[in-house]
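Removed from the display is one protein chain of the complex; every other protein chain stays in position.
Presenting chain A:
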Amino acid sequence: MMSILLKVENVQTHIGQYHILQGVSFEAKEGQVSVLLGRNGAGKTTTLKTIMGLTPATSGTIHFQDKEITKQATHHIASSGIGYVPEDQGIFGALTVEENLKVAMRKEDDAALARQEYVLELFPDLKKYWKKDGGHLSGGQKQMLSMARAFINDSKLLLIDEPSKGLAPVVIEKVMEAIVEMKKQTTIILVEQNFIMASRIGDTYTLIDDGETVRSGQMSELVQNEELKRQYLGIG
């Protein structure tokens, strides 16, 4: 039985005057890829930002490794073992690939350097463009750098927001392979619009609509549920 790593319960988030999340609940189990699905503007990205404390929850609770992190500062949440890959990748454009990874590395010990070697094997392009400014990388390379940066601190959980967005199919395939590889070492919560990709790598799904969780379950069930896909994802 896999243990629950992250538990989000009835989370509500306001951004300014807007009530974005109106009751999001789901669990992420250790070693799995949990996919958040829903239409544009449903609240998937805000859910990840709320977990990270970037748009703090106004009510509800978030537990990570059985500790409540709902009101914690973002840097505490990240330090507790959650890596974040934002939708825009968040690359420091004027820093080189090496520097982007160095900023992220909280401890420069042997374990961290081993993980750096691992991500460079996973993404050989990063090694190739080691001294190149992050701002000059292609969209796919930026995505790889952002994922490598989130992974480098022995993160127990990775939050990855729309990794396929704006990428060519061949690059999407590479990113997918990398996520499958990373899954062997960590737990992943993935926001993804590309249902084909999501269904191939996801173990579980959570459907979010108008800021609320409408359904959660095994990905294999959703793949076969044409009605649910049509109603909430506009496909099928």
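Please note the rule applied: contacts are C-beta pairs under 8 Å (C-beta built on N, C-alpha and C of every residue); 3 or more make two chains touch, one makes a residue touch a chain; residues count from 1.
Just so it is clear, contacts and distances are computed from a predicted model.
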When one chain of this assembly is omitted, its UniProt record names it as which of these: "Fe-S cluster assembly protein SufD", "Branched-chain amino acid ABC transporter permease", "Aspartyl/glutamyl-tRNA(Asn/Gln) amidotransferase subunit C" or "HEAT repeat domain-containing protein"? "Branched-chain amino acid ABC transporter permease"
Which listed residue (A:5, A:21, A:52 or A:207) would be found touching the missing chain in the intact complex? A:52
Just to verify: which one of A:104, A:119, A:189 or A:222 makes contact with the chain not shown? A:104
Given the contact definition stated above, which residue among A:19, A:75 or A:230 touches the chain not shown here? A:75
Candidate in contact with the missing chain, chosen from A:115, A:149 or A:229: A:149
Across the whole complex, list the residues on chain A that are touched by the chain not included here. 52, 54, 73-75, 78-79, 84, 86, 90-95, 99-100, 102-104, 106, 133-135, 149, 153
